[in-house]
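Missing here: one protein chain of the complex. Every other protein chain is in place.
A and B are the chain letters, set down in written order, and residue numbers restart from 1 in every chain.
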Amino acid sequence: MKLFSGTFGVRTEAHIELVNVTPDVSRLVVKSGVREGIALVYSPHTTTALIINENESRLLSDLKGAIKDLVPWNKAYEHNLIDDNAPSHVVGAFLGGSVGLPIARGKIELGTWQSIFLVELDGPRSREIEVKIVGE
Amino acid sequence: MKLFSGTFGVRTEAHIELVNVTPDVSRLVVKSGVREGIALVYSPHTTTALIINENESRLLSDLKGAIKDLVPWNKAYEHNLIDDNAPSHVVGAFLGGSVGLPIARGKIELGTWQSIFLVELDGPRSREIEVKIVGE
Partner (left out) sequence: MKLFSGTFGVRTEAHIELVNVTPDVSRLVVKSGVREGIALVYSPHTTTALIINENESRLLSDLKGAIKDLVPWNKAYEHNLIDDNAPSHVVGAFLGGSVGLPIARGKIELGTWQSIFLVELDGPRSREIEVKIVGE
């Protein structure tokens, strides 16, 4: 049984953005040498999320719209007195900042239509994502 | 330390449906022979989710209602020009397509009132769910 740790950086370019990080995670899975196991992709940030869905441009636009509709963005949040990004935190907490992934035959066992997205909720920023892999 | 991989199929019968998959996951945990560990139940589909809650018929009806209320289903989503199921994707991304579970004494350590549900969001369809178990 092996344990592997890796990280990768993402430079986001908009306030709200979905960045396909599948190639970054895949690269680390290959580097780990793990053939069968579990990967944890983890964002150490409080205004991002990680989701898995289809990499289709119109759907990504719909997802961005739905994220904006999930909470009101112009409300008088209390946290905004300190840092003007309360709804970014709220959506990050609701969507969740990590995904667990199965690994099989040395690859992430994603479904045909699945990609992994970092959801930027308070960009543009530089983000650093952690990957832990356990397996053999 | 052992590693186990298994899958099970689910035939869903409605557009939106909650299917109790606890027996399917339990069977694989027993088959794995793992006594203590962690299981990852993972859906490789982009219009499903996995959730854990109480298997009480009226609550399942409430959950189905709340899922329908989480996003508008009749909006002019852009993705609908390609495939008429954008809100199914959005809800799948929001709810999340995997659950992590503790295993103790050879069983999933679910709480008294907990069951595992596959949430079908674009059925009826045939779904294949993956289970990875690490432990001893």
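Throughout what follows, contacts are C-beta pairs under 8 Å (C-beta built on N, C-alpha and C of every residue); 3 or more make two chains touch, one makes a residue touch a chain.
Keep in mind that this is a model prediction, so the values were computed, not measured.
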Exercise. Could you tell me which of B:A86, B:L118 or B:V134 touches the chain that is not displayed?
Key: B:V134
Quiz item: Looking at the whole complex, which of B:T22, B:N80 or B:Q114 touches the chain that is not displayed?
Solution: B:Q114
Exercise. Touching the absent chain in the whole complex: find that residue among A:V10, A:V25, A:L63 or A:A86.
Key: A:A86
Quiz item: Which residue numbers on chain B touch the omitted chain?
Solution: 1, 36-38, 51-54, 56, 58-59, 61-63, 66, 69-70, 94-96, 99-104, 109-114, 134-136
Self-check item: On chain A, residues whose C-beta touches the chain left out of the figure
Solution: 1, 3, 5, 38, 40, 42-46, 71, 77-79, 81-82, 86, 89-90, 92-94, 96-98, 100, 130, 132, 134
